[in-house]
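Have a look at this one before I ask anything.
Here the complex is missing a single protein chain, while all its other protein chains stay put.
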Amino acid sequence: MRVPTAVYAARGRQAQNEKDVPFQEILPLRLKNTVSGKADSGSDVACLQEMGVLFACLKDNEFVEKYCHKEISQFKNCYKFYMDRKLEAKKTVNQGIVTPGNNLNYKQLNKYLRRFPNPV
Amino acid sequence: MALRVFGLNIIKNNRNILQNVGKTNGVPTNQGAAAALYATQVTVEAAPAAVQKQKVSKAMKSYLKRANEHDEFMKTQHLEFQIGKRHLANMMGADAETFTQEDINEAISYLFPSGLYDKKARPTMRTPDEVFPARKAAEFDETGRPFHSMFYTAKPNFFQLLHDIVEETNKLNDLEERMLRRGNKPDENQKLETAGFQLLPKEHLERVLVEQIADIEYQNFSNSMERLIASPYAYKSKAFIERFLKPLIDQSKQLEVPKPKIDEQGRQYITTYECLRKTARADVTVRLPGTGKITINGQDISYFSVEQSKEQLLFPLHFCDMLGKVDVEANVEGGGTSGQAGAIRWGIAMSLRSFVDQEMIESMRLAGLLTRDYRRRERKKFGQEGARRKYTWKKR
Amino acid sequence: MSVYPQHFVDPIINKSLQKEKAHELSHIPIKPALNVSTDSIFYGELKQKFTNYILKEGNSALARELLTKTFEIIKRTQIERLHLAKGDKGSIITDAETLLINAIENTRPLLHLSAIKRGGVKYQVPIPLTEKKSYFLAMKWILEAAREKERKVSLPEKLAWEILDAACGQGRVVKRKDDLHRLCESNRAYAHYRWS
């Protein structure tokens, strides 16, 4: 429920008078035509979990690889999968090419926002 | 209202004149598959002279002037072409009336023989329509109102094309929806065969649409075309897709295989001349019922002291399992050991083609044995010690 | 192979591999085969790469000769062991190329440390290795170990000893790999600093 300004009058300062101090629009009062990519990137540190498991196994087998083949292959596959996905994204998603049906990353969004910019 | 009616029929007869003229001229490029199915007609005829002096817009006036100049130019070109054709017919002693385009080509290649590698670069004499690029017909009537709804996108044909593609894709998606609801699958054996085809390259598409396209627009075109082709019911709109697919040359049938000749002892043999690699040049003869003997410039395989070069000669023979069955004679000069070995290897591979079946030729091609190795020594540049090496940096 | 346009494809020497790709490559032109690659018994993918690492100043004939001598010494030692071995004669491999491959498999590292600057401080962060890089590191270490020798010992001899050691899991190169793994393990805490 909005409190009327007159209530604060008793306690002191009067609100500015529009005519004396005209409102200046320092920062544009509208949304930008682009979306920032900071939120998307995040720290894409891959296979942290597998690396931890691998180190644990190596530690208790004194770094003899014969005993932790499973962890090693898991770690390798995870990294390989990560690199493939990154490469594939580089070709399609990061170029802004839209594949219908899944959500868009910031580059694809910007492509459309540029086509329908906010009215000035 | 009368004016409007009058204006309309001018436009109508203007259009049907343009249409029928457009049809006769047809699309200039022979391999371009696009027929005159577009909304805007592609023609070079100007508006008929019988247009009364109406309130003609400035744009139309300037267009008419340009169109008339173009007509004059084309008319003179046609005249000159006819006269030239008659002269040529007389020169060649043939009858001028029945002198077809093939006869002209033969006469020109006879009178002006040229060894240029590229056929397009050789002297030719073709009709003016083929030589001079087609110009767009009037895109607006004399009051200045454009015919095409997408005129103001500056590339009406191109965006019309994109519109058609999306329309086709939506049509196929609805069809797929209906088929799924009814639960039957797309017909497998009618599946569109895209392995041997490639989308029209950019400059080719520009010639078809008679409009200049930007790279990004061409990218959009190929993305949407690929999505259309990828849909399971693509074979339904096969006609539409075929118009934008260019057949790739089938690599395996590319070079015709020479027939082996018979030598005096009755053995089949093939000689491949001009086997080149780096600066080496070799002539290689392969004789079929042989014992695996190899002679290079009169010496046996020990002509090559480097083991890697001997291995190179072994590669094609072992690949086609002809090691003990074929005799090879090669005389090679110029170049170094690896250049000469590469030349002979290529020679042996090319000669073996006539002794092995088609499937082995294809696997030899996939192994890279039949491709000529163009790599040459990179030239030395001034200001550098060699092709790449720079002079040592001296402080003082 | 910069002479060839973009759409040319690398050749495939192995016949079984060819069968899989035959259909899609039937319309695509193929680059020529290198003058090093053949399909004979003298050619091995890893062997060729190892020869290239031995190569100095473009003298590929010498590099190849050194590797042949190394294989010869490996074979001689293995055959002598074979004759001396009383019991299990089967376990001794006399094929030098398989021994080289085993040696490289045993010395391939999984991850490596790379310095990443975070807040003005350089941290040694363990990063996983791609397959190509791990093969390269294994071969480079073996060669480095072989080149740390006195003058009177020949390279093939020392290389042969290194390969034999590495193939059966001991020796300097395997130790170097384990040290790297230990170091990575000790820096485990900084793992999430990657690509800050």
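A few points about this structure:
As written, the chain order gives the labels A, B and C, with residue 1 at the start of each chain.
The definition used in the following text is that a residue touches a chain if its C-beta (ideal position, glycine included) is under 8 Å from a C-beta of that chain, and two chains touch if they have at least 3 such contacts.
The rule is short, and it goes like this: contacts and distances are computed from a predicted model.
The UniProt record for the undisplayed chain lists the protein name "Small ribosomal subunit protein mS29", from the options "tRNA (adenine(58)-N(1))-methyltransferase non-catalytic subunit TRM6", "Small ribosomal subunit protein mS29", "Exosome complex component CSL4" or "DNA replication complex GINS protein SLD5".
Taking every chain of the complex into account, the absent chain touches B, C.
Only one of the listed residues, B:Val131, B:Val166, B:Ala214 or B:Leu323, touches the absent chain: B:Leu323. From the set C:Lys69, C:Lys149 or C:Arg188, the residue in touch with the chain omitted from the display is C:Lys69, counting the whole complex. Of the residues in chain C, those that touch the hidden partner chain are 40-42, 67-69, 71-72, 75-76, 79-80, 82-83, 94-97. Of the residues in chain B, those that touch the hidden partner chain are 292, 294, 300-302, 307, 310-311, 313-314, 317-318, 321, 323-324.
Note that in this section only the chains that are shown with their structure count from here on.
For the pair chain B and chain C, the distance between C-alpha centroids works out to 44 Å. Remark: chain A and chain C have CA centroids separated by 40 Å (rounded to whole angstrom).
Touching two or more other chains at once is no residue of chain C. Shared contact sites, meaning residues of chain B that touch two or more other chains, are absent.
On the side of chain B, the complex with chain C involves touching residues 195-196, 248-252, 306-308, 311-312, 314-315, 318-319, 338, 341-342, 345-346, 362-363, 365-369, 371-376. Contact residues of chain C toward chain A in the complex are 110-111, 126, 128, 130-131, 178, 181-182, 184-185, 188, 191-192, 194-196. If you check the complex, the residues on chain A that touch chain C are 43-48, 51-52, 54-55, 58-59, 63, 72, 75-76, 79-80, 83.
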